[in-house]
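One protein chain is absent from this view; the other protein chains keep their places.
Moving on, here comes subunit A:
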Amino acid sequence: MKEKLTEFIQTQWKDSLLPQRDINTNLLYFSIQKESLPTVVQTLKDHPEFAFTFLNDLTSIDWLGKREPRFEVVYLLRSPSNNHFRFQLRVPVGEGESVPSIAGIFPAANWPEREVFDLMGIPFSNHPRMERLIMPDNFVGHPLRKDYPLEGPGQDYLIEDLLTIHVEEDITG
């Protein structure tokens, strides 16, 4: 499976593939350009033999100070018909850039993409609703970024904000 898939991706999307680092990992992985991501995912999902019909995981990594571009969005696809074989697609993203959403291909990608946007600050284009998912709407910054302080500047802001709401409520109520 590994060889077949590698050959398929290398011949089909020769121009989209990016040079890969040598990572010590248990997963087969490919770095691809973000523009080709939806096509690659859709083709691999619909392919009768590979049939990567299950979006197993979707997350992102911040390589601040280690690598360029700064972020990587990671997609883990699974093929149930091929003995549940898993492989990874990695999409490098620079700061301020967005990645095409795959929520139209996998409904499962909706929340994980919003989570990545919320916590890491990577927006997804064409997403049905690109809003914060976990943090409050008035939260400042993206806490999973490496340069976000562990103590959190947003913390004071939030507590203060909540206090004002309650004080006002007490006064007016």
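In the analysis below, a residue touches a chain if its C-beta (ideal position, glycine included) is under 8 Å from a C-beta of that chain, and two chains touch if they have at least 3 such contacts; residues count from 1.
What we mean here is this: contacts and distances are computed from a predicted model.
Colleague: Given the choices "Hydrogenase small subunit", "NADH-quinone oxidoreductase subunit D", "Glycolate oxidase" or "Transcriptional regulator", state the protein name listed in UniProt for the chain not shown.
Modeller: Its record in UniProt gives the absent chain the protein name "NADH-quinone oxidoreductase subunit D".
Colleague: Would you mind spotting which of A:Glu35, A:Asp57, A:Glu95 or A:Asp147 touches the chain that isn't drawn?
Modeller: Touches the omitted chain: A:Asp57.
Colleague: Spell out, residue by residue, where the missing chain touches subunit A.
Modeller: Its contact residues with the unshown chain are 23-27, 53-57, 59, 61-62, 66, 74, 76, 80, 83-84, 86, 88, 106-108, 110-112, 115, 119, 133-137, 143-144, 146, 148, 150, 165-166, 168-169, 173.
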